[in-house]
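Below is one structure; the comments refer to it alone.
Here's a slice of the assembly, chains where they normally sit.
Labels A, B and C are assigned to the chains in the order they are written; within every chain, residues are numbered from 1.
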Amino acid sequence: MLEDLKKEVYEANMQLPKLGLVTFTWGNVSGIDREKGLFVIKPSGVDYEDLTSDDMVVVNLKGEVVEGKMNPSSDTPTHTVLYNEFPTLGGIVHTHSPWGVAFAEAGMDIQALGTTHADTFYDDVPVSDALTKEEIESAYEENTGKVIVRTFKERGLDPDAVPAVLVRQHGPFAWGPTPAKAVYNAKVLEVVAEMNYHALTLTYDNIHVPQFLLDKHYYRKHGKNAYYGQNNAKSKDRATHEK
Amino acid sequence: MLEDLKKEVYEANMQLPKLGLVTFTWGNVSGIDREKGLFVIKPSGVDYEDLTSDDMVVVNLKGEVVEGKMNPSSDTPTHTVLYNEFPTLGGIVHTHSPWGVAFAEAGMDIQALGTTHADTFYDDVPVSDALTKEEIESAYEENTGKVIVRTFKERGLDPDAVPAVLVRQHGPFAWGPTPAKAVYNAKVLEVVAEMNYHALTLTYDNIHVPQFLLDKHYYRKHGKNAYYGQNNAKSKDRATHEK
Amino acid sequence: MLEDLKKEVYEANMQLPKLGLVTFTWGNVSGIDREKGLFVIKPSGVDYEDLTSDDMVVVNLKGEVVEGKMNPSSDTPTHTVLYNEFPTLGGIVHTHSPWGVAFAEAGMDIQALGTTHADTFYDDVPVSDALTKEEIESAYEENTGKVIVRTFKERGLDPDAVPAVLVRQHGPFAWGPTPAKAVYNAKVLEVVAEMNYHALTLTYDNIHVPQFLLDKHYYRKHGKNAYYGQNNAKSKDRATHEK
């Protein structure tokens, strides 16, 4: 069942340790088949070196396991909410990458300070509200998804243009049209969080970039007028290119 | 004598350089056989690349060497105190990992700032008092153990729920039900210390998490209602799962 | 066409991931044949592990592709301006290396604080002005080159003596007499940016070095009285030696 997607999700998961985004088992990637309304996700708490493509768990959009011999990631209800509420998402990743977590714990957005950010994110990467006692005590993981959606609605953000969020007191979630692209975006978030930390602690000036720089750099890589990369079939499926 | 435990302790020691927790020989792991009242510990000052399972030294709960051709770790009296005073401990690790040491030198607890912390530590990781002149000049390593125990008693902490400490002006000790789990906890301490440093230097707000977040995340992974990971035999002995 | 130069440029590009200067495809190196008036540059958005010497694109000094099956780097117009305006340049490199970017985002020069800097840069590495809305919206990459040239003219800097710049809100460009030397200079920039960050955040004193230290260290490695290294044919083409 969904063997190609399982392989794709498995390979995206294996990119997490390779890109330095996870310690131990603290991360998970999922990918969805929109036609079938099913998504595939990493099992909970399994070491990356033991993981196989067959361990991937198939889940429906109610969050119910449809196939799989292991428990799915404990964050599965968060993925479920995001797939339901953000219909363009093809893949989702959650990590505890250290720079992203530092901003989530500090309760600070990852501001757009330069072109490295603008190439991938068309606005600041927002930090969500903290979950309330009630939201944490019941249906916690589902409420994590809901607070992400609420953050995007309240701030008028488009999840395609800002494909990541920091859940306050927790850490980053990122997404994209494919699982590989979601992982790519999670790595960009970590890199720009590191750059932001150092830039912000060097100066007390307002160093946020202007909108016209975001316009230029974001659309250099995204949309129909993009001119970064190779416009040929070979490059279409690469993580470094837009959908 | 205790060949299986020696192998377990040897392998836990070898995880220290692999996880980036030690420079040169600055770390040691021990593990205990509670029935026999004997523990096994790394020899003092031996390079990790030269270490073998046979080099492990067997010590009784008075801190006396029972078997072994080498001197045990100079920190053996600290381990002895901890095994005597904290009867649930199965393994202990000491390192000079750089982020943990920075907090120990600054004399600051590793505060609970997010879920990465709460998944493993049910409260702040405490920094002990500094040892006095008298405590340092005689029975220094034993007094290091005593100041850890005193810190936990004074602050009403449960060593099972907060399986690590920072000895002020020195560095971290961590523990767990097994040597492997002790090493896991030492790595978590290092990771959350790094996150804490960056979060705390980004903001002057109070960013300590509320108790209900600690309750949720700690018990998601620990105790009889835990639901993180795989509830099957294969996963029982993994470092990422609770005892 | 220009096979030797393509190989040289290819190898210089492959140094970028090896030296930790790039994430994903975010960097490019070019090299010029001054007699032919043609330069060779990395194609746009291609993964380093897929790159071959044959993928390199040949461009003339009007910025037009002369040979190559792929699109050249989207930064090609910047390279073109620099080769035209700085006639001694043999190679150019652009990266998003994280310490360099942090200073570019903070809008701060990399000040000369020690001999590590003075061995390579005879003055502070300047940060350019931010590009204006008009400069960004049309001929953006060309204007990036122009703002670099303007920065050097306004500040009276010699591009041979200060072989790098930070484009504000963007990141570093470095250059040298050869592509390999340009990459060497890009790495030095990253290392001294890291040192600067830590030195500047440790103290609020003015710690800029005096001119006589720049004189001594720069000319120890550069010019006819240089005495660092080996004065023999074997060493002439090494990145660690002056042209």
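Keep in mind that, in the parts below, contacts are C-beta pairs under 8 Å (C-beta built on N, C-alpha and C of every residue); 3 or more make two chains touch, one makes a residue touch a chain.
Everything numeric in this text was worked out from a predicted model, so none of it was measured.
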item	value
Whole-assembly copy number, given 3 chains displayed	4
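Criterion: only the chains that are shown with their structure count from here on.
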item	value
Set of chains whose contacts include both chain C and chain A	none
When chain B is superposed on chain C by its C-alpha atoms, the rotation angle in degrees, nearest 5	180
Chain nearest the overall Cα centroid	A
Distance from the mean Cα position of chain B to that of chain A, given in whole angstrom	33
Intercentroid distance (Cα basis), chain C paired with chain B, Å	46
Where chain C touches two or more other chains, by residue	none
Residues of chain A touching chain C in the complex	113-116, 184, 187-188, 191, 194-196, 198-203, 205, 207, 209-210, 212-213, 216, 220, 227-231, 235, 238-241
Chain A - residues contacting chain B, complex	23-26, 43-47, 70-71, 74, 96, 98-99, 101-108, 131, 133, 136-137, 140, 169-171, 197, 200-201
